[in-house]
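Omission of a single protein chain aside, the complex is shown with its protein chains in their original locations.
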Amino acid sequence: MSLIGDLDLASVAGLERALLIAPFHRWLGLRVAAIGPQGIEITMPGRQEVVSNPAVQSTHGGVLASLIDLTGLYSVLAVGGLATATADLRVDYHRPAKPGELRVIGRVVKLGKRLSVADAEILDAEGVLVASGRGAYLGG
Amino acid sequence: MSLIGDLDLASVAGLERALLIAPFHRWLGLRVAAIGPQGIEITMPGRQEVVSNPAVQSTHGGVLASLIDLTGLYSVLAVGGLATATADLRVDYHRPAKPGELRVIGRVVKLGKRLSVADAEILDAEGVLVASGRGAYLGG
Amino acid sequence: MSLIGDLDLASVAGLERALLIAPFHRWLGLRVAAIGPQGIEITMPGRQEVVSNPAVQSTHGGVLASLIDLTGLYSVLAVGGLATATADLRVDYHRPAKPGELRVIGRVVKLGKRLSVADAEILDAEGVLVASGRGAYLGG
Partner (left out) sequence: MSLIGDLDLASVAGLERALLIAPFHRWLGLRVAAIGPQGIEITMPGRQEVVSNPAVQSTHGGVLASLIDLTGLYSVLAVGGLATATADLRVDYHRPAKPGELRVIGRVVKLGKRLSVADAEILDAEGVLVASGRGAYLGG
């Protein structure tokens, strides 16, 4: 994480720069929409290559899992916690995600030296909950 | 899943055609390496856009989650079960995934009418376990 | 669930009668403290037999898992959903649970015909979050 050592992770601009160090995050077209006291909000635009079922143009569950994972991890960083790697990840899929922008809302559940836990919910362009889940993140 | 209705999901060629209906699976460059009595084996080539940490060129945890998810689901289909959608997914990250081809080995734990469960393990190019996890899949 | 067919699951008294049909719930000494629009609140008294580490008198993680499981399931029932069995359960342990009464707060995340999902948080006698988690419950 030394790559992000000079960035202000409590600011939208600094956190977004840290987030976009990852080539996969750039490919997904992620943006940091907001930082709050308990976590962050991320957006991802619709994109043909992330579709799972072409008949309904639903976003792939693995992409939704990526969003839960990274929104949880950067929520821990944004509120001042340590998160050097994801230990484990759990995702529940509630409804197919319709085409269009997705919004992901992260919330830190527990900050710990060894392990932190954060929840995240994914809403589609109409504000409907499509998936939610939780990551556990290793500290220093 | 009517798109895959005419395919022979117990054959490598038929299962791979079904798998590659999903644009995201095509983008990942997936191949079906083998089908066994308990599940399937998938490979994914290395690719710059799936990198998480550019300093070590590790594959993004969300991409690994995608591999666990889809290998479990297609393992259920390959052994004759029903799986129309992922209900939930859990992934443990054991080590950073080094650059190069990844191999994913799926194993069905329980076939059910309403819900099936399958495990998957991801090995890097040196055969080292980098992640493992489990999906629960809704039936008809 | 025919045993609970005549009970009013939206009332504290009816839900508690349904809850206490299970011998294990009676043994745990559970009480329904409240029913809200999104879920229920359960209490469990301290008890020597549920201790894990006798040096610190912490409640066993499996007992905490039981509380997450049952509070989620009865939250689904209390808000009018169907839940005939737990499909899967996930629990995060945040701190050792000190001796004394535990309070569990459930919240339904998604009501579905086939599968419902509910979260639960466990607070110790001082109101500190000791564990939290989620269950997925099969419908009819």
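General observations
Every chain is named by a letter (A, B and C) in the order it is written, and numbering of its residues begins at 1.
The rule is simple: a residue touches a chain if its C-beta (ideal position, glycine included) is under 8 Å from a C-beta of that chain, and two chains touch if they have at least 3 such contacts.
Quick caveat, the model's predicted, so the values are computed rather than measured.
Judged over the whole assembly, touch between the missing chain and the shown ones holds for A, B, C.
For the chain left out of this panel, the touching residue among C:45, C:62, C:80 or C:100 is C:62. The chain that is not drawn here is touched, among residues C:16, C:41, C:88 or C:119, by C:88. Of the residues in chain A, those that touch the hidden partner chain are 87-88, 90, 114-115, 136, 138. For chain B, the residues touching the absent chain in the complete assembly are 90, 92, 94, 109-110, 112, 117, 129, 132, 134, 136.
Where chain C meets the omitted chain, the residues involved are 2-3, 21-24, 27, 48-55, 60-63, 65-67, 69-70, 85-93, 96.
To be clear about the criterion, only the chains that are shown with their structure count from here on.
Taking the mean of each chain's C-alpha atoms as its centre, the chain lying closest to the overall protein C-alpha centroid is A.
With centres taken as mean Cα positions, chain B sits 21 Å from chain A.
Centre-to-centre separation of chain B and chain C, using mean CA positions: 34 Å. Taken residue by residue, chain C touches two or more other chains at 90, 136, whereas all remaining positions touch fewer.
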